[in-house]
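Down below is the structure, laid out as structure tokens.
What follows is part of the complex, with its chains left where they were.
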Amino acid sequence: IGEIRRYLRDNNPIRVSRSLRDTAYKAIQVREALINKNSREPSLNEIAKELSIPGEDVVFAMDAIQEPVSLFEPIYH
Amino acid sequence: MKMRNRMKLELLSLPGNVRLARVAVAAFASEVDYNVSDLEEIKVAVSEAVSNAITHGYQNEPDGVITLTATLFDNSLEIVIEDEGKGIEDIEEALQSTSSDPERMGLGFVFMRSFMDEVDVASEAGQGTRVILRKNLPGEIHAET
């Protein structure tokens, strides 16, 4: 157990916010790549599969890079 | 309509919890094969409804409770957002986008109605508000609204 714990620690001293951002950018890249490859928008789960992480984690990561929704800003850029 | 899954989430009326509501709903919906744009639309609709509960329903008092229930049926996802706040006196008027008050954009319900396949609002002054949002599953025929 000590080893498992150390494994988690040694490998991830970084802040959650940064790791989420990394995941989100990877997800965006994968999404673009899949659009180009298949000429259609991939589903969330296709992106998740490509990244080998659960769909829920993709959702969470992609949400983390969004500004809080404000009606004073356009939603889609 | 067969129920495939359901979750219920109770949140305090703090602005930061809008994000929690949307992540929880999107994670719940990720069991369905929606694409990212569909999920974005669902998230915006949920954000608007939860923001309304905080700012209008509870008028930014932090100790109000917002209840969000998400149910996955065979052919649709239903999300119900409820508060026990101020309520809406004139629902018809609230649903209109035009507003004379420059402080309010008045687009929350417009977004909800354009992003979801069905939006229902039940409310009474002093009795709180219930907003029901429904989105068809991908592949289902969308009724024109």
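We just call them A and B in the order they show up, numbering each chain from 1.
We adopt the following convention: a contact is a pair of C-beta atoms (placed from the backbone, for glycine too) under 8 Å apart; a residue touches a chain by one contact, two chains touch by 3 or more.
Keep in mind that this is a model prediction, so the values were computed, not measured.
Q: In terms of the labels given, what is the subunit stoichiometry of the entire assembly described by this structure file?
A: A x1, B x2
Here is the rule we go by: only the chains that are shown with their structure count from here on.
Q: Once you find the CA centre of chain A and the CA centre of chain B, what distance in Å lies between them?
A: A distance of 24 Å separates the two centres.
Q: Taking the touch rule as given, give the residues of chain B at its contact with chain A in the complex, in rising order.
A: Of all residues in chain B, those touching chain A are 15, 18-19, 22-23, 26-27, 30-31, 33-37, 39-40, 43-44, 47-48, 51, 105, 107-108, 138.
Q: Where on chain A is chain B touching in the complex?
A: 31, 41-45, 47-48, 55-56, 58-60, 62-63, 68-69, 71-72, 75
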